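Only one protein chain is missing; all other protein chains are in place.
This part shows chain A:
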Amino acid sequence: MTDSEERGGAGSAETWKRHIVRQLQNRDRNQHTKFQDLIRFYTQLLEKTSLAKGILSCSTRHTPSDNGSSISALLHQNNQLRKTTGELAYKVVEMQQQIKIKESFLDEQHARLLEEECRLAVALHAHQELQERVDRVKVENRALKLEYDTLLEQQRQEERRLREENDRGVHLVEDMIHLKQQAAVRMNSRNERRSRARAMNLTTARSKVAIDSSSSAPTSRSTSPKSEDQDDCSDRRHTRLFRSASVTSPRFLSSIKQLFDRKRRGRSVCSLEEDLMCPVGVCVSARVPARALQVLEAHEQGINAVKFSTSSDLLATGGTDRVIKLWEVRAGSLTHKGTLDGSTEGITCIEFDPTGLRVLAASYDKSALLWRRDDPIPKLTLTGHSRKVTAARFSGSLHQVVTGSADRTIRLWDLHRAACVQLLRVTSYCSDLVCSENCIVSGHYDCKIRVWDARAASCVQELPAQGKVTSLDISADHRQLLSCCRDDCLQLVDLRRWSNDRMCFRADGFKCGSDSTKAVISPDGCFLAAGSADGAVYIWNVSTGNLESHLPDKHSSSISAVSWSLSGEYVVSVDKSKWAVLWSDI
């Protein structure tokens, strides 16, 4: 077969095949087609004749050979034929009847056929309609399919993007974990270093003490701090007399410092004895700062709080970068001395305890933390507030702390038990508070300053303010209360009289930069200091009510807080862009 196909491909080779086909056709025409009908007709004819012959032979069989009785036989035959004719006629009638029946049946069939045709037409019409609908639906389906495909494509793309984002997220988390681990390692090594240094200090101190005790009899008191306490107290009382005389001699101050230093060796952070020894503050005449001694980038992020210790040689700053930094103030410059960490969010407020050994801070992480000055790990964490803590202050006694929070509560804490002992509910966000002997004064966003009785836990007075209160400060003698409000005005109220007469301090250009801008009273109560949104420090004279000084140009952003050293020598201002400036009059 394949061979023939191949051969068939060539035109000449086809000749023999065409020849065969043509010949076969010729043959069939001559031998088959010509005779086909002829033979068929012949066969039919043959059959018919044989049939006729059969009948003929039948009838001839009856023909008698005998001629004599031929007539009677013919008659008989005639009769028979008549009879058969009759029968046939009857049959014809019967047949006709049958035909009629069949015809009526046929008519019926026709009628039914017509009916069916009608129904068929209707059905066809319906079918056509349905077909059209099918087409329409198909078109719609195609459109939907197209849409679906595009959506699917989109989804695939989105999924891919999501996967990429997830990958990136995982990478970021890994990076972060890595950084955290590094930070932890750094922290551990730092802690270790510190504890080693402390141990070293301790041993050198001990040896020194040992030498002291062995060499000189008068200093033997230092070896037994308990017995020394009585003397200390007497000394303290003695110094107080001098203090009221407003002595500014540096020698005298240093003698006091020495006392403090010695006391620090005692290492009892919170004891009854300490309460007794609590310094109320050194009232010296404050000096109005005139120029910046040092401008430094103190933190990695914005600074929210700044505070001098009671001994004026230590400064604490705290900011959004979650750490508190301690700075030594010496010879008109700030030296970094240590870092207190442990807060998981930014610091809002810092306070030294009256002894200067402990640092209390309020944090965005809904807690207040207490450190020992020389230990970077918090000693206590006071948790319980449900929103950020805006202020934390030591109350009259050293083992009590008051905190104010954005959750509209003020809490009193017992440091011995490290527990909340009292809860004061306010109707408004508490932005700052200060403590006097037996009362707590809190400032709120509802333009009210509330005075609370710490023992009865009740609000004894409400003082109106002109705007949201951003900060409060109380003078060293607990007689004057300073409040800073968002209406860019500082108010000074005399707490003794509880009267409505108050002094307002304003200045051109002074603008309260935020809801937590801190203003302070100078330690001698003669001046007020506040930082403005324009980066300038403003100082007012309390007695005249006028602006005393205006120190611009050192800060580039809004000042968040200022602090005046208890010695009256220095003012430090901090701003929202991590800079701190040390001011003095020299």
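As a convention for this text, a residue touches a chain if its C-beta (ideal position, glycine included) is under 8 Å from a C-beta of that chain, and two chains touch if they have at least 3 such contacts; residues count from 1.
Methods note: contacts and distances are computed from a predicted model.
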Omitted chain (choose from "[RNA-polymerase]-subunit kinase", "Autophagy protein 5", "Glutamyl-tRNA(Gln) amidotransferase subunit B, mitochondrial" or "Mitotic spindle assembly checkpoint protein MAD2A") - UniProt protein name: "Autophagy protein 5"
Touch criterion as defined above, residue of A:20, A:106 or A:586 at the omitted chain: A:20
Contact set of chain A toward the excluded chain (per top definition): 1-5, 7-8, 15-21, 23-28, 30-32, 34-36, 38-39, 42-43, 46, 49-50
